[in-house]
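Our next item is chain A:
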Amino acid sequence: MGILDVKNVSKRFGGLKALSDVNLSIKENSVHAIIGPNGAGKSTLLNCLVGKLIPDTGSVMFDGQSVLGRSPYEINQMGISRVFQTPEIFGDLTVMENMMIPVFARRDGAFRMHAVAMVNTETDVIEQAEQVLEDMNMADKRHMTAASLSRGDKRRLEIGMCLSQQPRLLLLDEPTAGMARADTNNTIDLLKQIKDERDITIAIIEHDMHVVFSLAERITVLAQGTPLVEDEPQKIRGHPKVREAYLGESG
Partner candidate 1 sequence: MSNKDISRRGVLKTGAVAGAGVALPTIFTASQASAFTNEPTGSSVTLGFNVPQTGPYADEGADELRAYQLAVEHLNGEGDGGMLNTFSSKALKGNGILGKKVEYVTGDTQTKSDAARASAKSMIEKDGAIMITGGSSSGVAVAVQALCQEAGVIFMAGLTHSNDTTGKDKKANGFRHFFDAYMSGAALAPVLAKLYGPDRKAYHLTADYTWGWTQQESIAAATEAQGWETVNNVLTPLASTDFSSYIAPVLNSGADVLVLNHYGGNMVNSLTNAVQFGLRDKQVNGKNFEIVVPLYSRLMAKGAGENVKGIFGSTNWHWSLQDDGSKAFVQSFGTKYGFPPSQAAHTCYVQTLLYADAVERGGSFNPCSVVEALEGDDSSLPGISSDANKGFLFDGLGNGPTLYRSADHQCFKDVLVVKGKDNPESEFDLLEVVEITPTAQVWYEPDNPMFAGGNLGTCNPGA
Partner candidate 2 sequence: MFGLDKKDTTLLIIVALLVFLAPFLLNPFPADSAMAQFNAGYPDLMQRFVIFGIFAIGFNILFGLTGYLSFGHAAFLGVGSYAAVWMFKLLTMNVIPAIVLAVIVGGLFAALIGYITLRRSGIYFSILTLAFAQMMFAIAYSDLIGRFVGTSITNGETGLQLTLNDPRILGESATPDGSIPLTNLFGWDMRSTYQMDVGAWLFQFNFGYYFCAVVMLIAFFLSIRIFRSPFGLMLRAVKSNQQRMNYTGLNIRPYTLTAFIISGMYAGLAGGLMASMDPLAGAERMQWTASGEVVLMTILGGAGTLIGPVLGAGFIKYFENIFSKINEATLHQWFSFLPDGLETFVVWVAEHFVGSGWHLTLGILFMLVVIFLPGGLVEGGQKIGGLFSRRKQADEKSKATKTEPAE
């Protein structure tokens, strides 16, 4: 039993079978990568985990509870945070405000008519948000508007926002897509640091093999909507089936 168990999940879009009979188990406090060629169903799988899509069959259990039929926000409240391919942050708000919102969400739940207090007197929230900002090395940028950050900083901010919720499972959807090498390395370092410092499970969907092999403890290879192999990185690297299906193609 892992922290996240996916059992027999299938999903069809019209005639297209996006996922067929996917089984996957992610162990607590591990870093698990899901890789696969384009159109392998990685994103569909991810969307099934966070409530954006509902699978046609099968079950998805998080920490012994089913996530199926729940909205994204409910699943998040269960302890799953998601980092998007292109950073999804509150562009109009300052970095500090961005960081406070997840802290509020964790403290106050999905909705609270919290109009009597003032943001600047919520010292506990401010402290926590400050702490994460420090951890992210972003404290000096706290008053900047999020939209004006660099791409790398936006990614840091988004990861920081997810972390500030203290999730049990962090899902990353191609976190380094479109990044320059230096930014990619920074992100890898950041994720390594997170893995080392926190009790957290990380699931990462990635295209970039460099990232995958630097981080992952286990790898699932997805092809044509179904898991091909699941193993440790070294074994995946040499796996003939994987080479054939994936690495061979992408060179």
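As a working rule, a contact is a pair of C-beta atoms (placed from the backbone, for glycine too) under 8 Å apart; a residue touches a chain by one contact, two chains touch by 3 or more; residues count from 1.
The set was built so that all candidates are chains of the complex that A comes from, given by their letters.
Model, not experiment: these values are computed from the prediction.
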item: Pick from 1 or 2, the complex member that touches chain A; value: 2
item: Complex contact set, residues of chain A against candidate 2; value: 50, 71-74, 76-77, 81-82, 84, 88-94, 97, 100-102, 104-106, 108-122, 125, 143-145, 161, 165
